[in-house]
Every structure is written in structure tokens, then in C-alpha cells.
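Every protein chain but one is kept in place in this view of the complex.
On to subunit A.
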């Protein structure tokens, strides 16, 4: 055993030594250029979200999308940082009159990093991975509308749907097209993006090297290195000491104070899709009563909460729809902050003296602080909150899977996720058949206007039913050194396109 362990250690050290350098030469990457190197800069990025593996289907997490989405892998369509959809690997597409058949024409001359040409078979393979029975992809339910996929020519793909899906093209922007020869996408990469995966030093950094055979416009930099941190102050120290050029997501306003007002740094606040929810269990008393939910929503001063957590950044939303979704409207007045109104509603609902409930609170920031705030706000109307702090894992099992809770706090990060209010089996158990119908119809709408109109109705209705209490929308804050430009500021759906980043 001893010698085996020793040989393991030995081989590991040898392996590590054999790994090729991430940059041209350690810290002095910007030093004297070798004969093949160009003047394009190397960009160092600091992030808290290291990928778990290389696959966005098998739970690589938010980090895999940040690092690889649009950079290493591309979809048929691209979701731009402004939230619009552009053709990417699909040069063009057409939809049949009944909206059930989509024909996609692929760009000519696109090659994977391995050199293989892009064909319809790769698209078919990539789509089938997601809708497959064994798939664990979070996009599976949205794409389960796919009935069949055919590839009549090498660069044509025909997809038939079982029902109309107006978000289909949008949803395809989340699907990475990978080479169909890659059988283990969690550990090996072969995409068509402007970068290929370089060295990944787990727990520390991941390099993206510019791919010279890229079919589109060449990136503005020759290499991007993601540096990963588990500790937010270590991340900020890296920016302060010049180890990184920018930080993808600043998580605390306290840290932000070091950079705002300092000409050496740029702070940008974009539109996030991360909503902080006080989610009720709408199946169980007392939150099965609309009036009780409205009363709780009105008793909490969301503006004061946002100020104390985010120090003026972020925004208030009165429903599940963030401003970057096409069907956004300001609904903050539906359940305004009004303690008197809350008292009247409680009395009318049969709880004039208030009640006591347990709030399941994830143990990581900012939830414990919010729970304390909610507790003191609700005390004003006679409601007693017992805070029950749980781990993320317990939350998933107890709240999400078993629905064993009265109320909870949670962040919901995705865009266009109002659809969960159309699913009575979802963890919060909101069940309004009218809303479910609108949401279902919106997906089958034949025009974007039709879809938008229906989702606005749904959004207003869930606000009127106070299905949950939408406390606030997180800000999306990127901090960089002054000379860095061309980075995405909204980072929708955790994506972070790096090809436009330049450094003076």
C-alpha cells in the first residue's frame, strides 16, 4: 500500500510537471513576445464560479456556461448580451406555416477544434443528448417538444415539434453544438467556438487559447485565463494587486467600495436575471390564502431591504419577470409596502393577531441577513418568524423535492422562468389554472406579440395572487481595471463572452 501510494504521488508530480504552461511564461506573460506570438493581449479574469466539469448538460453548473458558452462552444443561435437572438451556426432557418417544422441551414466551412467539419449529424447528436431519457439537462423540459430530427443534407437539419413552441429558437441558443465523436463531453471538449480549451488547473485556473481555424471574426485577445476563487476577498485582492484584469460578478457592496470612485477601476452595473424570492408553500395554511400572502408581501419594506443588502444597487420587481424579459412591466404597486393594508388583510383573512411560521433559510449569504430582516418586518403586524437555517443540499431535498416547508428564501437565476408558475407541481405549489393556461398558450402563440400579451397577463395575475414575494432583483456588477474594455455587462444566463475583450 505504502509503495503504491508513493508511486501515485510520484506519478502525480511527474504529470503536473509535464503539463504545458498556461501562458507563454508564468507571470511574465506580457514579456518579450516569441516569434509566433502577436501583440494581442492576454486577459486574466477572476471568478467565483469554477466549472464542475466541461458539460452543460450533466450539471457543470453556472461556471461551465460562464467559461465555455459562446467561447468554446457555440449554438445554432446566440443570445447576445442585450438579450436578443442572432443566427450563429445556423446561417438561416425557416418555419413551416403550422409552426411545427423548423428547417435550419448551417454555416458553410465551420470546423470543430479537432478539424472535423460541422454537419447536421453533430446538431442532431447535440440535441438528442438533451432530450434523451437519461438526460439531466435543466433545458430538457423546455425542449421536450421536439418530436423528430432529420438531416436531409450535410448542412440541413429538419426538426419537427409535437406542438407549437414560440420560444424554440430562443431555447436553442442554450444548446451547445458539439462534435458527435465526443462521447464524454464532461471530460473532453470539441466545439466550434473562437477558443479552444487550454490548461485547466483544477481549483485554480482555466485557460482559453484562441483557435486559429475559427470560422468567424478573430477574438481581440490571444488568450483568456479564468482564475477561480472560493473566497470573495481573495478575489478582490487579486484585482487590487493586478493578478486579474476584471471580476465577472461582484458579490458584495462592501467590496465594491474599494473600487468605486477610483480612476484605476471601472465599475459597470448591468441587468441581472437573479430574483431573490420569499417563496411560500401555497398549498399549506396559512399561505394557501391569497390575502395572507398579500399581507406578508405588503408588510415587508423591499426598498429598505435592497438598500441594506446592496447599498443602492439592484432593483425592485413586483413579479417574477426581470426587465430583460420582453414581457416585463413594473408591478411593484400591486402589493405596495403598506403596513396598515397588511394589518387589514390579515384581519380579513382571519388572522387579526397574526400567526407563527418557520422560514427555511439557506445558510449562505445573503439569506440569513434577509431572514432576520423579514422577521423584524413581520413582527410589526404580529407575525412571528422562526428562522430555520439549512444547507443548500438540505434545501434541495427538503424544500425542492419533498415540498416539506412553509416558506423559504431562494434565488432564481434564469431568465424567462415565469413558466414555473404554470406548473402546480413545482416546489411552491402555486395552482391557478387560468395562469397555467395562459403560460401554456403563450408558448403555442403564433406571434411574439401574442406571447408577450399572454405572459404579461400571467405576470400580473401571479402578482395579484402574491404567489411568492419577489423581494428584489440582484444587480450584475462587473469590475475591471481602467484599461480593459469590450466585456459583457449583463452576463445573461451566466454567459460571459470573452472574444471582444481588449486591454490597453
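Note that in this section contacts are C-beta pairs under 8 Å (C-beta built on N, C-alpha and C of every residue); 3 or more make two chains touch, one makes a residue touch a chain; residues count from 1.
The rule is short, and it goes like this: contacts and distances are computed from a predicted model.
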Can you tell which of "Hydrogenase maturation factor HypA", "Peptide/nickel transport system permease protein", "Protein-methionine-sulfoxide reductase catalytic subunit MsrP" or "YeeE/YedE family protein" UniProt lists for the chain that's not drawn? "Peptide/nickel transport system permease protein"
Checked against the full complex, the residue among A:394, A:444, A:464 or A:502 that touches the missing chain is A:394
Kindly state which of the options A:86, A:128 or A:184 is in contact with the chain not pictured. A:184
Which residue among A:45, A:225 or A:255 touches the omitted chain? A:225
Where A:237, A:268, A:308 or A:461 are the choices, the one touching the absent chain is A:237
Residue touching the undisplayed chain, where the options are A:165, A:179 or A:205: A:205
Where subunit A meets the left-out chain, the residues are 1-2, 4-5, 7-9, 11-13, 15-17, 19-23, 25-27, 52-53, 58-59, 133-136, 138, 140-141, 184, 186-187, 199, 201-205, 207, 225, 227-231, 233-235, 237-238, 240-241, 243, 391-394, 396-397, 400-401, 412, 420
